[in-house]
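Next up is a structure, given as structure tokens.
One chain of protein is taken out of this complex; the other chains stay put.
Going in written order, the chains are labelled A, B and C, and every chain counts its residues from 1.
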Amino acid sequence: MSSFFGNKIKISIFGQSHSKAIGVTIDGLPAGTPIDFDELQEFLNRRAPGQNEFSTKRKEEDKPEFVSGIVGNTTCGAPLTALIYNKNQISNDYKNIMDIPRPSHADFTAQVKYGGFQDVAGGGHFSGRLTAPLCVAGGIAKQILKQQGIEVFSHISSIKNIKDDAFDSVNPDNQKLQEVINKPFPVLNDLKGDLMKQTIINAKNELDSVGGTVECMITGIKAGIGNPNFDGLENRISSIIFGIPAVKGIEFGNGFGSTLLFGSENNDEYYYQDDNIVTKTNNCGGILGGISNGMPIVFKVALKPTPSIAKEQNSVSFKEKQNTKLVIKGRHDPCIVLRAVPCVEAAAAVAILDLI
Amino acid sequence: MSSFFGNKIKISIFGQSHSKAIGVTIDGLPAGTPIDFDELQEFLNRRAPGQNEFSTKRKEEDKPEFVSGIVGNTTCGAPLTALIYNKNQISNDYKNIMDIPRPSHADFTAQVKYGGFQDVAGGGHFSGRLTAPLCVAGGIAKQILKQQGIEVFSHISSIKNIKDDAFDSVNPDNQKLQEVINKPFPVLNDLKGDLMKQTIINAKNELDSVGGTVECMITGIKAGIGNPNFDGLENRISSIIFGIPAVKGIEFGNGFGSTLLFGSENNDEYYYQDDNIVTKTNNCGGILGGISNGMPIVFKVALKPTPSIAKEQNSVSFKEKQNTKLVIKGRHDPCIVLRAVPCVEAAAAVAILDLI
Amino acid sequence: MSSFFGNKIKISIFGQSHSKAIGVTIDGLPAGTPIDFDELQEFLNRRAPGQNEFSTKRKEEDKPEFVSGIVGNTTCGAPLTALIYNKNQISNDYKNIMDIPRPSHADFTAQVKYGGFQDVAGGGHFSGRLTAPLCVAGGIAKQILKQQGIEVFSHISSIKNIKDDAFDSVNPDNQKLQEVINKPFPVLNDLKGDLMKQTIINAKNELDSVGGTVECMITGIKAGIGNPNFDGLENRISSIIFGIPAVKGIEFGNGFGSTLLFGSENNDEYYYQDDNIVTKTNNCGGILGGISNGMPIVFKVALKPTPSIAKEQNSVSFKEKQNTKLVIKGRHDPCIVLRAVPCVEAAAAVAILDLI
Partner (left out) sequence: MSSFFGNKIKISIFGQSHSKAIGVTIDGLPAGTPIDFDELQEFLNRRAPGQNEFSTKRKEEDKPEFVSGIVGNTTCGAPLTALIYNKNQISNDYKNIMDIPRPSHADFTAQVKYGGFQDVAGGGHFSGRLTAPLCVAGGIAKQILKQQGIEVFSHISSIKNIKDDAFDSVNPDNQKLQEVINKPFPVLNDLKGDLMKQTIINAKNELDSVGGTVECMITGIKAGIGNPNFDGLENRISSIIFGIPAVKGIEFGNGFGSTLLFGSENNDEYYYQDDNIVTKTNNCGGILGGISNGMPIVFKVALKPTPSIAKEQNSVSFKEKQNTKLVIKGRHDPCIVLRAVPCVEAAAAVAILDLI
């Protein structure tokens, strides 16, 4: 079912942009796991809206209330449910959407699928706001993984045509990586970061939007995790990543870039480093046959430009049954990529925790 | 579980490259569906090895034997199981693999996961040969979909840096598309096709390999199919597509290309075409919020260069615990892309049949 | 995962007896379904504690708060989540359980499985209180089923050795059945009901408890629903019914009774009633080969006597590592059967809604 994910660890996301609350249930967490709620809140703050000029002005604290699954600060084996109450809804912004679908938004497909009964306010169940409970699940998953030496890092890899440097996926330095993801604008190369910011602001000023890519790396994962065929690391990770709104592509390791190379260039040769077998390059993104090879797992995600732009667009009126013009009002991110960075981390963490 | 896929329609793939047989079970097919076995065989022939200079010399007829689920030429509601007996195995080709893993192949990860008990002959369960039963399932799915007006088409979109033209995903012409996929080398632009062939042959002569991309389009799918969050069209399709060996990336519609555009460029504006609401462009690949919008579904898949190359490579010896050189013998495709084309069609057809 | 059930309709139950809240998420409900909240509350009241002398004195209103999935009074296609806040917890009643497990309660198995981290207060996640959110899901399922002509009825079939009459599963009268389940003590034969009540009160006075059986019937279900093998009506219904605490057995139709008959006695012969094929008897409980035959579905559930009794019992002390005596304090039902009646209805309704 659409809002459920996982096998050993099962998560269920619920809520709409303007419903009383949004939330998540996580079942299968090992009992007796301490949760650092401050660390979790810091992680959630990376995604929360209203923090800077690159994101929507909607202010939400995103402070989860845990109603079950926790005794003291520790998981108790029962499903953990966290709620985030919606507070800063302004629903009259969304009056026209029932009639005039916003191009490249889910308005039209929701209208067809749910026959006009969908919750249209704020994007309803399709809203990026639903990534908040995903981040609750992912933030907890990250903490559990870290206790096992597995860490998940993401950064903005590109905004429009401005590219950040790539993660070092052969010899990662976890401490430096942590510093990168702690930045308010998480890029390796801050000069490129400045150009990206300017690109976003320019787009905003033009009443337009831009997209970009997020690179994610998982370190500390030992060889042998995953499965062949339909249940491999790539299948599972892609399956949850496409649950993040605006994602339109994913590639592992060299991905589409590997199609431009010869096999002799793309193959990752093995050698002994002390007693460990490692590879000289990591074009495969740490995954062969759906199974981890002990190198970091690396993948890149494509996020389309935010479809909600302030510029006038062409659309149709269901009621009038004719073409019409549309000007979208309301509060929107000119670029979703910055806020998607922790969401990618969260989704990856949930997928990995479910597999190991 | 790794070799199972689907919900309403469940498939289970089994077999190893050199086991007695490979096969597939499909459960959930509607009873009373006639199967055109000749058409199915033609589809399977598109994937079968040994047909031209671009693929391995291993000769297999890939003629499925149906042991259950069929009465006469018609499904009976019981699970359908088809076997393909392996005939042309030459197992002594694979002697060294247990000791020296082939770079970027699943040898190493299988060794770690299965502790040396994996079937190493011919790649075992990781072999591309397992796409034959996937094509049996997909070929049947294609026939059932076609009865409902839904068709699935794939072509070689690129080989290394040579690009074919793109499918017209706004106004597709099914008849022309069928002609394209019937070509022995399925490209839209045959001049580009000739360059691709030359690229493959050159790589082969250099004892090397090349990769490429496959574009897939699904026409005739009405709006409203799919789900939000983790169970959308993109989640489901990517989840099965990464089950095809060598796939390292997938993008829907404009995919990674959309990250280079402004929202105003990437958004697909609506207009009325007679009484239907359609879009002027199809940058979203026919999917919004995980749900079809009535336009063709389009996606592109990245296939890495075949890791099995004849060139000498560096690797390690498990036994000797030291670095060593490796020369792979045996019969291998210098480029897997051509044979992957029907596999992508098959996988997409199964995913769609499972969702509608 | 343990607290998830279903395929087309997925429910996820969360909460512990004394956590901040308990609740349920239901995904897959058709959009645009009106919910009668008063009717739902009436249904929930049938299960709520503290209403009479046969149930625990813990007073809970069991008034669900819907935080998502509803717009107005109508489902919107997004997952519906309902919370019931726990109010009347008295946690000091449960101090000793961590040390001395109550016989035939889940204390001991939870202790082993969760290593002492389980929420012990009030039975934690194992508490009968978790049937309240199940009843929210089931109450909604009942309403949706009723709109399709399918109704679910349950009554107390026996308390200890006192047996009620059986439902007429050949010619059911829905109106009369509704009257039965609306009774405060839902039995067909009120004289037997009085004996049952006396049996419960006697047991209570003896600081003891009693069990019994619940019979459930589903009318209006057409032939052809269900599946063979592992996914039939019996598999699905039993799979959810054993989620109700204290259930130790289930039988369909004549069940264990059919093992005492000859085939010629147990077989349900067909005949034409007007244009419909019906059976003269309903020993099969409306299910053949896992699939409904158009007759009412009937099954019976065995509920053991409440394990929490006030009488002194033998047990062990984990801490002291020795045998000890145990006297359970707190508020407990002397017989869970009465309150289990709507739970069985709820569980059956969810299972059927998931299958049709």
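In this section, a residue touches a chain if its C-beta (ideal position, glycine included) is under 8 Å from a C-beta of that chain, and two chains touch if they have at least 3 such contacts.
Predicted model only: the values in this text are computed from it and were never measured.
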From C:I70, C:A110 or C:C216, residue that would touch the chain that is not displayed: C:A110
Contact partner of the left-out chain, one of C:M98, C:I181, C:I201 or C:I291: C:I291
Candidates C:M98, C:A223 or C:I356 - the one touching the absent chain: C:A223
Option from C:A21, C:L303 or C:V344 whose C-beta touches the chain left out: C:L303
Residues of chain B in contact with the chain not shown: 1-4, 6-10, 12-16, 19-23, 25, 27-28, 31-32, 65-71, 74-81, 83, 110, 113-119, 124-125
In chain C, positions touching the absent partner: 1-5, 13, 101, 103-106, 108-110, 112-113, 125-126, 130, 158, 160-161, 203, 206, 208-213, 223-224, 226-232, 234-236, 238-240, 242-243, 245, 247-256, 258-272, 275, 277, 279-280, 283-285, 287-294, 302-309, 311, 313-316, 321-323
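Keep this in mind: only the chains that are shown with their structure count from here on.
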Identifier of the chain whose CA centre is least distant from the whole-structure CA centre: A
Reference chain C; chain at largest CA-centroid distance: B
Interchain centroid distance [CA atoms averaged], chain A/chain B, Å: 27
Chain A-chain C separation of Cα centroids, rounded to whole Å: 39
Chain B residues counted as touching two or more neighbouring chains: 228
